[in-house]
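Just dropping this structure here.
The chains shown are only part of the set, and none of them has been moved.
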Amino acid sequence: MIIVLKPEASPSDAKEILARISDAGLKPLHMPGSERVVLGALGDERVLAELQLESHPMVESVKPILAPYKLVSREMHPHDTIVRIGGMAIGGSAFKVIAGPCAVETHDQLRNTGLAVKAAGASAIRAGAYKPRTSPYGFPGHGPAGLKILREIGDELGLPVVTEVMDTADLDLVAEHADALQVGARNMQNFSLLRAVGKAGKPVVLKRGMAAKIEELLLAAEYLLAAGNDQVVLCERGIRTFETATRNTLDLNAIPYIKQRTHLPVLVDPSHGTGIRDLVIPMSLAAAACGADGLLVEVHENPAVALSDGAQSLYPDQFNTLMEALGPVVRAVGREFG
Amino acid sequence: MIIVLKPEASPSDAKEILARISDAGLKPLHMPGSERVVLGALGDERVLAELQLESHPMVESVKPILAPYKLVSREMHPHDTIVRIGGMAIGGSAFKVIAGPCAVETHDQLRNTGLAVKAAGASAIRAGAYKPRTSPYGFPGHGPAGLKILREIGDELGLPVVTEVMDTADLDLVAEHADALQVGARNMQNFSLLRAVGKAGKPVVLKRGMAAKIEELLLAAEYLLAAGNDQVVLCERGIRTFETATRNTLDLNAIPYIKQRTHLPVLVDPSHGTGIRDLVIPMSLAAAACGADGLLVEVHENPAVALSDGAQSLYPDQFNTLMEALGPVVRAVGREFG
Amino acid sequence: MIIVLKPEASPSDAKEILARISDAGLKPLHMPGSERVVLGALGDERVLAELQLESHPMVESVKPILAPYKLVSREMHPHDTIVRIGGMAIGGSAFKVIAGPCAVETHDQLRNTGLAVKAAGASAIRAGAYKPRTSPYGFPGHGPAGLKILREIGDELGLPVVTEVMDTADLDLVAEHADALQVGARNMQNFSLLRAVGKAGKPVVLKRGMAAKIEELLLAAEYLLAAGNDQVVLCERGIRTFETATRNTLDLNAIPYIKQRTHLPVLVDPSHGTGIRDLVIPMSLAAAACGADGLLVEVHENPAVALSDGAQSLYPDQFNTLMEALGPVVRAVGREFG
């Protein structure tokens, strides 16, 4: 860690801070320059983060040398982690597709959609029983009844089931019905939920928050690993920017950036990432081309009457087209499809 | 609501959608233009939102006419709501300051800080017992023990107490100790928490999420009012932008914009809004000048050793300077101070 | 165009605005609702834009129905435009790569780099003689001497030459030496330059501004077409967001979105789009997969000593690897490579 002092800092300020570095068990360095005094601290600087040296009135800035995460880092764990969700393995050389409607609406809706995505080659089904809705007047999901339908359809079709948990109070029930727990974008920094989900004994799909830096996504995953769960799949789903043509800006830069830094697998959600049905296929292909480990994609038997997110949901025949187009691209980058 | 059809939409598409508008109890309008067919729906369009017309494959765009919130709107409730937190009233003509450390660290730290802010004229004390921390290795707060200290100091000094609740599981305990419940920026769209907090029977300070549009902040408040609680104070605390010179970009535009649209009072948090101690005083004055109803500001007896947010916390003498500078500005805009 | 009046607007306000709509030659519509009066104007609403109805004190909002651009629109011109830059054709079924260093540094540097990119399969060479630099102390390019080198190398290697023009004062000289004129991101809304470049009789590569919405990029292109030049290639090069892990956020959503709305070809610049050498290959593949018509990519014979943008420039052997990896992906999406 590098600590830059303000021009008006005195030698005794430097001395005081160097002592705090030493006391924390790190090796202090003193680098007086002509315009600024710079201090260094060598060692595990995560310890130093707790010293909050940027709070000192004579400190101009603090520049970390090491990433603030550890367990999720490839430096600690060079090999790809394979996450098993039911019978599906994410990570490694295969590219997997998890598909389904935004929300569980009815038994028939989920069954028909599930049949369609299975026939087209999806490896797992997704659907929400608890839905985060911007407005209190939106459809909030069917809750426990939705979970029950989801489990039944998953069992009938032999598809692992991924669904969102929004509250620690619902965690046991959701964990009982799902093969993987999704933590949604709006809850990526709901740290109480992360701590609880980390101990629930189920694989987790962790979506990037819409204002989360990649480093913050990795730190959110670090919460899960620190709680003892390394079965974590990250998911890029678009960030919020000034562009309004699309619902979000899908940050595909994040895919190779994350893959280089962490051993955890990464999915792309092109549905939320664009918000527009007609962009889902090309962006899915782009996700495969830049190294994602799979997709999380919204499909509905009839999006025109969907209770939520219909504008970004594929029709079953479009999903079919997507799956046919994906194969050649996935293989072109040297991976296996399906 | 205005519905623009795609150029390729047929007359029967228009007919189908007009029928859905009628069925929802609204008055449909048909406006065929030379390049696009435009449909309208007159009436309470919140009903229509549930129809999700943008999901229809022949719909190009949907343009709402009315704001999606109702209970928080000044159109429904023209007069300013006064929110009472213990003996303090926020809203109306007075300008109030809530101050204290980021976190409850020790009894002495909170007592000393509390004494200082009370002497300088603060109307309430704030401090966190549960702290949202980006890293799992950060100080998470003392939890129940912190709540106890906070209540004791509040009672001793005769200052109402504002503190954050992060999880529905902690809600009863926090509500028992606090005079107002704070919902933090990271939880502004934790809808399970909002629903529960709306029913807890305590005033709420709702902070804007760092990627939340003003409309989304108002919809989050709508959750609280819809749950039966109209004792809600909004708080602007900076949004995330490309600018890295400051921790966040304090969006003061939001203050007059919100005041014109809602009857709820609005605070400004210049500490998170800037992240830099030296900017807190000028931005506090700006907040007062543009019509905020008060401040939520971080003060620590010795920020240089604070366990969190020290870099943005004022020293007690700086807080004194702030309070002295605020008076003339508050009065210059025709309000009462303190 | 839809005009929503404020709740306090009187019938005579509506009458006045309807008259202005009529006077502009459009068909006015009056739609009184229970909470707002809504007005419509059917016809070519680009005329109405000039009426600036949003300036009226009783207008709450104005909602356009049609896109504000015309000549660049696929609705006006359904077929793909093919842009010819020297012997290279961009647009249609082929995928083209334009490569070269950020700046012309020396004759040898450009020649060596040019030889390398030609051998690997690039279709044109790029390099700047005029460089926009954030700091006045940065290397500004060699100007006319750089142009001369560029032309010589282009002629020697038989590669068309693309280079940036930053000022109307330099336009004639640049046009004399280049096969295509690049308008850089910082000048995308330099409207004097756009007007002049539109009349220069050379193909144009127009880069998206780092804060430009897609609609604004298309309107900047509209300046060029309105000046009589339809040989325009758009280029996505990343937008500025809150994410700091990468230099910019490459907005690949923009590629299919733009291709659906305009007949002009679109390139991707993965070098500026990421700012990180190690991300250039995967993002190039993603660009090809989602429908881009080619790449604009920075390559330097020895990036470690480049005078600008070295961190995002590929080594010649990395460029070779890129070209080998691109072929299969380009063909997987049904296009021809090279």
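Order of writing sets the chain letters: A, B and C. Residues in each chain are counted from 1.
The definition used in the following text is that a residue touches a chain if its C-beta (ideal position, glycine included) is under 8 Å from a C-beta of that chain, and two chains touch if they have at least 3 such contacts.
In this text the structure is predicted, and so the values were computed from the model without any measurement.
Trainee: Every chain here is the same sequence and 3 are shown, so how many copies does the full assembly contain in this file?
Mentor: Counting every copy in the complex, the total comes to 4.
Definition applied: only the chains that are shown with their structure count from here on.
Trainee: If I average the Cα coordinates per chain and compare with the overall Cα mean, which chain comes out closest?
Mentor: That would be A.
Trainee: Roughly how far is chain B from chain C, going centre to centre by Cα mean, in whole Å?
Mentor: 39
Trainee: Quick one: chain A and chain C, Cα centre-to-centre, how many Å?
Mentor: It comes to 31 Å between the two C-alpha centres.
Trainee: For chain B, write out the residues touching at least two other chains, lowest number first.
Mentor: Within chain B, the residues that touch at least two other chains are 240.
Trainee: If we count contacts the way the header does, which residues on chain A are in touch with chain B in the complex?
Mentor: Chain A residues touching chain B: 46, 49-50, 52, 54-57, 68-69, 130, 132-140, 166-170, 186-187, 189-193, 209-211, 216, 219, 222-223, 226-227, 240, 277, 303-311, 313, 315.
Trainee: Name, in rising order, each residue of chain C that touches chain A in their complex.
Mentor: It comes out as residues 211, 213-215, 239, 241-246, 249-257, 260, 273-274, 276, 278-279, 282-283, 285-291, 325, 328-329, 331-333.
Trainee: Quick one: which bits of chain C touch chain B in the complex? Just the residue numbers, please.
Mentor: Checking each residue of chain C against chain B gives 2, 4, 7, 29, 31-36, 38, 40, 42-44, 63, 65-66, 75, 240-242, 244.
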